[in-house]
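Omission of a single protein chain aside, the complex is shown with its protein chains in their original locations.
What follows is chain A.
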Amino acid sequence: MTRPRLTLPLGSPLQLLLLACSFALSAYAGVRLLDGEWFEIALWIVGAALVHDLVLLPLYAAADRLLVRASGPRRTWVGYVRVPAALSLLLLLVWFPLITGQVTTRYTAATALPADRFLEHWLLTTATLFAGSAVLFVGRRRRKPTAPRGR
């Protein structure tokens, strides 16, 4: 009666139809996309998903968990570190090539703009974010010295 099924059930035929349309469109563009360094391009697409899901996300999730653990049971200050750190790392992630200076030569040659400002601006922005967070933290603690929130 409960013989294990060896074949997959079909699922919703309407969804199947929709997915078929979607794959047809992606394939039409895909053959044109892969006309060139096809292996490298496919690697970039699959690699982008894998690197994000299996490297970047676990890394920042683990860092956040460490931070929460280090903060002890009261956790009153976690947010004040987490938010500026997350924002600073976000800026680094987006502007990594400019901040790390790996495009300095081409950038300056093409645009006639100096490239050394990016690292400086990122550090200053990071400092501002942490300083702002510290001011907020101190300000809020002063206002409620006897009734800290949290459990």
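One rule holds in what follows: a residue touches a chain if its C-beta (ideal position, glycine included) is under 8 Å from a C-beta of that chain, and two chains touch if they have at least 3 such contacts; residues count from 1.
Criterion: contacts and distances are computed from a predicted model.
> Could you check which of "Ubiquinone/menaquinone biosynthesis C-methyltransferase UbiE", "Molybdopterin-dependent oxidoreductase", "Fe-S cluster assembly protein SufD" or "Glycosyltransferase family 2 protein" matches the UniProt name for the chain that's left out?
For the chain not displayed, UniProt's protein name is "Molybdopterin-dependent oxidoreductase".
> Tell me where the left-out chain touches chain A, residue by residue.
These residues touch the chain not displayed: 8-12, 15-16, 18-19, 21-30, 32-33, 35-37, 40-41, 43-49, 52-53, 57, 61, 68, 75, 78-79, 82-83, 86-87, 90-91, 93-95, 97-99, 102-103, 106-107, 109-114, 117-118, 121-122, 124-125, 151.
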